[in-house]
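A protein chain is absent from this complex, but the other protein chains hold their places.
Showing subunit A:
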Amino acid sequence: MKKLALILCLFAGGLLLMNAHYLPMWGDPASPASTHVSPYFIENAYEHTKTPNMVAVVLADYRSYDTMFEAAVVLAAGFACFFLLRSRARGKKGGHHYYRHIPTGVTIKIEEGGKLPAENSKVFRSIDALWTPYDPIIQTTCRCLIPFLQIYSLYVLAHGHYSPGGGFQAGVVLGATIILLAISHNLKTSLKRMSERTAALWSIIGVFIFAGTGLLCLLLGMDYLNYEVLAPLLLSDEAMARSHSILIVEVGVTMAVMAVMVWIYYNLSSAGQQDEGL
């Protein structure tokens, strides 16, 4: 089976390499992409959408099918991690567990096979096996930084029309803040702020916003993801409707990317148990 896969890989790779010299040279001004595709976008992007950042226009308007399925691929990665790693056996992992007896403040170590306290016990609170005494420097710094990082990610999202940025980058920064919270405190703190259910819902809602915008265009009698027809709904003319729709789909992409990053981190860092993580 492995040999067959190797032969197939070599065959496909060889086929691609053999035909590689038919491709235009990199940056060739006579290639079809440079003669009529790019000039069209460069000349008409601002007129069509009133958005100065051409990259955002190509990403979210002219090539929005591509971006929508990219968001769907991100969602699929989150689902794949969930189905591969997530286990229902919460707290049933091997090895020892640590619990804190709250009235006395004593830390108890329970060896493998020992009887664990109830999940919702008011007297015992479980703490991470890799528990280290909380570091006030790191915790305080992260707590002060996270709001700034989140505001910055929203700026990256909202400013995508004018400068480099947009949905994917904003989603990555926003997801990184939640992961920073999980690293600097612990996984439970992070799960309390944003549960796995929220992460899953957000990732699905994000893709749904993107696909729903396209579907709305279809229902109003235009092509899928042809934003011009949304002009009366967005109370603007056709060019501005495209500009606003770019922002709407970027919000969807941000939600999907952020939630999927957090979701994958939850599953990977705790090996699907989601009780103790890094």
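Everything below uses one rule, namely that contacts are C-beta pairs under 8 Å (C-beta built on N, C-alpha and C of every residue); 3 or more make two chains touch, one makes a residue touch a chain; residues count from 1.
Methods note: contacts and distances are computed from a predicted model.
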UniProt protein name of the chain not shown, from "Multisubunit sodium/proton antiporter MrpG subunit", "Hydantoinase subunit beta", "ABC transporter permease" or "UxaA family hydrolase": "Multisubunit sodium/proton antiporter MrpG subunit"
Omitted-chain contact residue, chosen from A:Ser87, A:Thr107, A:Ser121 or A:Thr141: A:Thr141
Residues from subunit A at the interface with the omitted partner, ascending: 132, 135, 137-138, 141-142, 144-145, 148
